[in-house]
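Shown below is the structure under consideration.
One protein chain is absent from this view; the other protein chains keep their places.
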Amino acid sequence: MLPAAIYLLVMFVYPFAYGVILSLQAKGGGISVANYLAFLLDPWQVRTVWVTASIAVPNTVLTVLLALVVAYSMRRGVWMERTITTALVLPIALGTVLVAEGINGFYGPKGWLNQGLLALGITDAPRLTHNYTGVMIALLVQHFPFCFLMLLGYISGIDPGLEAAARVLGAGPWAIFRRVMWPLIAPGVAIAFALVFVMNFGVFPSAVLVGQPAGATRTIAIAAYQQAFEHSDMAMASAIAVVMGGCQLLGLGLILVIRRRMAATGVATVGAGKR
Amino acid sequence: MGRLWHVAVYLFVVGFVLNLVGIVGHVLVSSFARRWFATPLPNAFTTAWYAYSWREFQLDQVLTVTLVVAASVTALALGLGFPAAYLLARHDFRAKNALLLLFFLPLLIPQMTYGIPLATTLYRYRIGGTVAGVIAANLVPMLPLAIFVLLPFFEQISVNLEWAARVHGASRFQLFRRVIVPLAVPGLLTAGLLVLVTTIANFELTFLLSGAGSQTLVVALYYAVFAAGMRPIYSVDAMAVIYMALVLALLVLVLRFVRPTQMVFRLDRRN
Partner (left out) sequence: MISALSFRLTKRFGTRTVLDEFALEVHGGEFVTFLGPSGCGKSTALNLLAGLIPATSGEIRLDGSPIDHLPPERRGFGMVFQNYALFPHLTVFDNVAFGLALRARPRAEIAQRVRRMLQLVRLTEFEARYPSQLSGGQQQRVAIARALAVEPRLLLLDEPLSNLDAKLRLEMRSELKRLHADLRLTSIYVTHDQSEALSLSDRVVVLRDGRVMQVGTPAEIHDRPRTRFVADFMGYRNFFPVTVDRIEPGGLVVARGKDVTLTGRPVTPLAPGSAAVAAVRPEDVELTAELAGPNVVRGTVRLTEYLGREHDVEVALDSGTMVMARVERPVEVGSAVGLRLPSERVVVLPAGDGA
């Protein structure tokens, strides 16, 4: 127990704390917020927060929504389920870099997809790689399976007897979802949402390889990396990392508050005549 | 209506899987292409890019680093994670929730966020850029991963078994040696394989910590893709296929032990 805890204290907590302190060090010594001000006042830098959010937020909503719909529909098993779930593990196991390279080929102007579109007579298809769309595709390919498998495991863990009981009592498909399943799934969906958002907000390799890292998809992670390894300004890089962590924490907190609010006011309650 | 809905969902899933096939297939086909330009398949095939790639990207050295890193991280994660997971499963203590949080955070927080301060620290102590640095950094998320995979395995070993062993005269050491470890073998195997495959595919931390001689395959692949145009794309794809083969071979092993739904973050009712 102790070695594991100590290792993480030394290699995780300490660097984090050190990073925060470093980010608060002024060039000449002493404590100042100069690094943060420099980041926030530089339009080129602060824009990355907006760029990252404009990728992370819509992508998270889309990913979780699709994953929820598909996982819910597949909750009682479907034909070739094992094959499908195994195929979906592929992008998770292979990782972002390989997926990025594959997307550049498959979705690229000379790839199979565009060839197919051309064969169908669609000649003005929009460009799908090395731009915002490319990053959206890369993140979806990466995170949809993650989110789907997570929710499928969660939803199929719910006692199927509950659904049977609700049906016999007169609940149709929508009522089953709304009154029985959703209240039970919602906490899991909130967590999935939080995880995908946090991952999306730290997007780096996809944004570089399938995106436009000098422009439309220059995310905050890219900014931090450049500061650290191209400008060797570790204090500034740490400040940006702290801002990135702050944004992730903000999103996480927001989702947890919503989740608690839902639990308190009860999406849970059936609209029955309870006082 | 319900039927239409299911057909639509099924079509989406099939489409998604096809898209995965396309992504992987493109890389595979391209790696064997003599030249490939806007045709369904290349006009001529060759295996020459593999030799080229092996030579140009120094894959012998890169693969050695990859395997050394993956094996070391796996051994260390299991070695440190085993006792930690056992104690977390067996005992309740005041700091337990704090510890669980400490182990959970490196999995939750994206690696780019803590990787930059971690890299800063490790470079300051001159570990950054070395193979040791890559191993040390990768252990940060892999140790918690091992712990959380092992935890349920220990939780399902009944305390009664341990009591039975003690009652029948097993010392604490014998208890571990003859009861706990044999029962934990499936857990260790699962955790070990998962850590192994995840470490090989782990990009961000390795990327931030590796220097010239300490790149793993996935990082080398990143640089090759990043510098597209420096070398023929077919040779980059050949390297990608080598990487893919390595990961898939391990994945096949992993899937013998875990269901696909267990490969991702486990959503528990407890959360």
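In order of appearance the chains are A and B, and numbering begins at 1 in each one.
The definition used in the following text is that contacts are C-beta pairs under 8 Å (C-beta built on N, C-alpha and C of every residue); 3 or more make two chains touch, one makes a residue touch a chain.
On a predicted model such as this, the values are computed, not experimentally measured, just so you know.
Visitor: For the chain that does not appear here, which of the shown chains does it touch in the whole complex?
Guide: Contacts of the omitted chain with visible chains: A.
Visitor: Sort through A:L65, A:A125 or A:L162 and give me the one touching the missing partner chain.
Guide: Here the residue in touch with the unshown chain is A:L162.
Visitor: Of the residues A:L117, A:L184, A:A216 or A:I258, I need the one that contacts the missing chain.
Guide: The one listed residue touching the chain not shown is A:L184.
Visitor: Kindly note down the residues of chain A that lie in touch with the hidden chain.
Guide: 159, 161-162, 164-172, 175, 179-180, 183-184, 268-274
One rule holds in what follows: only the chains that are shown with their structure count from here on.
Visitor: What's the distance between the Cα centroids of chain A and chain B, rounded to whole Å?
Guide: 18
Visitor: Mind listing the chain A positions that touch chain B in their complex?
Guide: Chain A reaches chain B through residues 1, 3-5, 7-9, 11-16, 18-20, 22, 66, 69-70, 73-74, 78, 82, 84-106, 110-113, 115, 141, 144, 146, 149-154, 156-157, 173, 187-188, 191-192, 195, 198-199, 201-202, 204-205, 208-209, 221, 224-225, 228-229, 234, 237-238, 240-241, 244-245, 248.
Visitor: Going by the contact rule at the top, pick out the chain B residues touching chain A in the complex.
Guide: Against chain A, the touching part of chain B is residues 2, 5-6, 9-10, 12-13, 16-17, 19-27, 30, 37-40, 80-81, 83-84, 87-88, 99, 102-103, 105-106, 108-114, 116-122, 136-137, 139-140, 143-144, 147, 197, 201-204, 207-208, 218, 221-222, 225-226, 228, 236-237, 240, 243-244, 247-248, 251, 254-255, 259-267, 269, 271.
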